[in-house]
Structures are given as structure tokens and as C-alpha cells.
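For this view, one protein chain was removed and the others were kept in their places.
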Amino acid sequence: MRRYALRIVALVYLAALLGAPLTMVFWRAFEHGLGPAWAAVTSDPAKHAFLITIVITLIAVPANTLFGVVTAIAIVRHRFPGKDLVNALVDLPLALSPIVVGLAFLLLYGRGGWLEELPFQVVFALPGMVLATIFVSLPFVVREVVPVLREIGTEQEQAAATLGAGWWPRFRRVTLPAICWAVAYGVVLTTARSLGEFGAVSVVSGRIVGKTETMTLHVEERFQSFDYVGAYAASVVLAVLAIATLVAMSVFKPKEGVIHGDRS
Amino acid sequence: MTSRAETLPRRARSANPGAAIGQGVATAYLTLIVLLPLAALVWKSTAGGADAFREAVTDPQAVAALKLTIAASVAVALVNAVLGTIVAWVLVRDRFRGQSVVNAVIDLPFALPTIVAGLTLLTLYGPQGPVGIDVAFTRTAIVLALLFVTLPFVIRTVQPVLLELDRELEEAAASLGATTFQIFRRIVFPNLLPAILSGVALAFARAVGEFGAVVLISGNLPYTTEVASVYIFGRIESGAPGAAAAVSVVLLVISFAALLAIGGVRRRVTRHDAVA
Partner (left out) sequence: MAIAAEHVTKRFGTFLALDDVSVEVPTGSLTALLGPSGSGKSTLLRVIAGLERPDAGRVLIDRNEVTNRPPQQRGVGFVFQHYAAFKHMTVRKNVAFGLEIRKQPKQQIRGRVDELLELVQLTGFADRYPAQLSGGQRQRMALARALAVEPNVLLLDEPFGALDARVRKELRTWLRRLHDEVHVTTIFVTHDQEEAMELADRIVVMSDGRVEQVAAPRELYEHPANEFVMTFVGEANRVGETFVRPHDVEFGSGDPALVERVVHLGFEVRVELRLENGEELWAQVTRDDAERLELVEGAHVRVRPRTAKVFG
């Protein structure tokens, strides 16, 4: 009896908070039929926003993946001055408001900032948006790879060393295969975060329609312009990407117990 | 489990130029992307002098926004502590059809952009919403939006602990005469508490800084439904980035203080794990 009560409470809560809103997005987008929604999503600003989002993601994700693997190895396997600071800085993006992040970049690269005079435009342009997105999606690969590296220990790498492997072959043949699933999961999280970034890019980009808008900014812009179909249609695209992300997350999610070994 | 060597022995390290490159890259990347902008933020917040800083952070509208943000975030953290634990319990200890789908959907707030989340909540629980509930432009809307974005935190920190929890502890308590409720209160809950606290800390930190989910549904009415992030955004738009930076710094300090406090409680609660 008590079990059913708990189950119902949990499911109702989740349905009201997650399920219902998600359904509504699809409903509202296609309320007036497929046509208007399609037209909205293939309009020039929408297409441009989509392009900008993709470009930013295609830069941010590989950068953070490479950084993530390198940093995870450095944190777990090596001692070096400033390691604690590195550890703390990696976690920092998760604790900061995206508005504050955007503001920080604005203050650094914008008018009166230390790096104002650069040969290319940073704020109110793509580079700023890329940097802000990299900032907010920075921690994920690191945080996924670190525990796995800790868990597998150095024995395999040491065995490879005794068999004559230098550091690069050791990395490529022993370390990398061991962490690839963790990296994959981290990449999924990083991508999702990059696609979904709103607050920081809102501040840094200046939201210039057709030039410095991402998909998320486009959604807001359409909403503020009372083009609800446009806003919901763009939201549907993002929601579909979100669902794809959830599927990818289920596939790559580290299984509890597998890493920790047998618990018979 | 035997403790494994985590760091390589010294000889292996010195023969590894990759290590030095790696450390250098990591440090440089972090400095450029994270450290420098934040340093600029802190610097600019005091650029106008101590008076300008004080003025910015004691502005009544700023104070109202901060108070609202903290109050809402605390409320949301508490709700998550209870409901998150219940959901985690149902996902781990119960069996029903579609359970794995429900488990996957929990991560939706991580996957869905916050602006879309805000839009959908507005659609559902705002004017012309199908359920007849209209909480748009109220504080309830803020709590609602924050509940959405913080949903996964407590659930995901509690789940693994519940999974690892040794059933034998509960069986031992039962054999000693404890009722189901006593077992939960005395055995299960104390072991879940550290995980719940971790989740609460994460949820609080997230809620305090949330922007996208809140900005559409709350109406952003100053003194009533304007949260700190929206206020800061407003200051930036009004061309007062210094003031915005000052309030940001205060927000940061509050966040970190809260995280430290929760971390302290958590350490105290797990002091039994330390081996003499």
C-alpha cells in the first residue's frame, strides 16, 4: 500500500513538471498545422540561428573534450604546482550563473576591458559566444573521466611500460580505450550544454538577429515578438535534440556496479 | 577494495614529456577561459571604488532581487530534498513498467535548454494554459521554473547510494525488532543524508543563478518577481556593468558561503567514516 502511494507521488510530480510541459511544446508548435511550423523553422533567421548554434557546438565540444581528457589525466596521474587550483577551476562553471559568466566576458573583452584591443571582434560576435559556451560546458568530460581513471589505477599502464611501450603508445592503447565510454558520456553532456546555453550567450552576443543569435536566443526573440508559432517551432527542434541527448545518455551512462567490480 | 596507485611512480613521470605538455595545456586553457574573465569581473566590480560598490549592492532593487532569489532557492532545495528522495526511492526500490524510461526522463532538465523549459512551463501553467492554472508573473512561477531545472540533482546523488545500500543492514534492524518506519528513520535515512545534502548543495547553486527558465514566466517585475540574475542582466542592459559586477560578486559570495556551510554539515554527518 505504502509502495503505491510513493509511486504515485513520484510519477505525478514528474508528469506535472517534466512530462506535461514537454508534450505542450509539440502541441503548441503544431497547433496550426505542420505548414506554419515548418515555415517558421526554415525562415532565414531560424536557419541562421541554427547554423550559428552548430558552429559554436562544433568548436566548443572538441575543444572541451581534448582539454577534458588531458586535464583528467593531469589531475589523477600527476602532481604539479597549481593542481588544486585546476581542480577548483574545473568545477567552477557549474556553480556560476550564466549571466555572471556572460558579464565576465563582456568586462574582459568589451569596452574598457583588459583584452579589448584584439585584431578581431570578440564581444557581440561569434568568438565571444564560443568562449562563453566553452566556459559553461567545460567541466563535463573532466568530471566523467576522473573517477574512471582513479578506478582503473595505474597497473595496466605500468604493465605496458614494462613491455616496452612509451608514453604515447601507452596512452593510445591502454589509457584511451579504458576511458572511451566515460569520454563519450562526457561528450554527450557537453554537447547538450552547448546547444542549450542561453544566459551567457545572451549577454555576450548582443542578440543581433540574423548575425549573433543561437537557436535558444532565437526562441526568446520570436516569443518577445509575439510569434508564438515561431518560438514553439524552434523549441521543438531543440526538444527533439534534447530527447536525442537523453537517448544517448541512457546508452552511454556509466553503469553503477560495473566499474566497481563484482558484488556477488 | 585494495587502494590502487593513482599517481605514477616518479621515474615514469620524468620520462613522460606528455605529462608536462598536458599540465601546461590544462593550466593555460583554464587561465584563459575561466580565470581571466572571472578576475576581470572581480576587478571591475571594485573599479569605481568602495563607495560605488556599496551603492550598487545596497540598491533596494538589488537587495530585493537577492532576497527573492535566496528565498526561492532555499524553498526549492528543500522541496527537492523530500521529493527527490521519494523519486530516487521509487526508481531504486520499486518495479513497474516503463521504469527505465522514467529514469531516463529525469535528465531532461540537463538536456533541454532553459529557455525552452521556461517557455513550456509558461504554456502549461500560464494564461490560456489547458489545466486552468495561471501562475505567470507570480513568485510561484519562479519556484516552478527552479523546480524544473533542479529536478535531477538530489535524485541523481541519492540513487547510487540507495543502490549500494546494504540490504543486510535493514534485515539486521528488522531481526532486532524495528518497524519499517523505524528502519527508515534510524538506518536508511542517516545513510542517505550525505547524498541528499550533496544534491541540495548542487540544486541550491543552480537555482541561485538560473536565468533562462525564469525570465519568461516570472514577468521580471522589480521588487516582486525579479530574481538576481535578471536584475544583473538589467543593469548590464542599462549600461552599468560595474554595478552588475558588484551584485554578481555578492551573489557569488552568497553561493560559496552556502556551499561551504552545506559541505561542513555533510562532513560532520559522515565523521563515522573516518578510520582511526
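A and B label the chains in the order they appear, each numbered from 1.
Heads up, the rule we're going with is that contacts are C-beta pairs under 8 Å (C-beta built on N, C-alpha and C of every residue); 3 or more make two chains touch, one makes a residue touch a chain.
Just so you know, these numbers come straight off a predicted model, no measurement behind them.
Undergrad: Just list which of the chains on display the missing one touches.
TA: The undisplayed chain, in the complete complex, is in contact with B.
Undergrad: Hey, which of B:P60, B:G98 or B:G177 is the one touching the hidden chain?
TA: B:G177
Undergrad: Which residue from B:L124, B:V161 or B:I187 sits in contact with the chain not drawn here?
TA: Reading the full complex, the residue touching the unseen chain is B:I187.
Undergrad: List the subunit B residues touching the unshown chain?
TA: Answer for subunit B: residues 166, 168-169, 171-179, 182, 186-187, 190-191, 272-276 touch the chain left out.
Please note the rule applied: only the chains that are shown with their structure count from here on.
Undergrad: State the interface residues of subunit B toward subunit A in the complex, per the touch definition above.
TA: Answer in residue numbers: 1, 4-8, 12-13, 15-19, 22-23, 25-27, 29-30, 33-38, 40-41, 43-44, 83, 86-87, 89-91, 93-94, 96, 100, 102-117, 119-121, 123-124, 130-131, 144, 147-148, 151, 159-160, 163-164, 180, 202, 205-206, 208-212, 215-216, 228-230, 232-233, 236, 241, 244-245, 248, 251-252, 255-256, 259.
Undergrad: Could you list, by residue number, the parts of subunit A that touch subunit B in their complex?
TA: Counting only subunit A, the residues touching subunit B are 2-3, 6-7, 9-11, 13-14, 17-22, 24-25, 28, 67, 70-71, 73-80, 82, 86, 89-90, 92-108, 110, 112-115, 131, 134-135, 138, 150, 152-155, 157-158, 161, 167-168, 171, 189, 192-193, 195-199, 202-203, 215-217, 219-220, 223, 231-232, 235, 238-239, 241-243, 245-247, 249-250, 256-257, 260-261.
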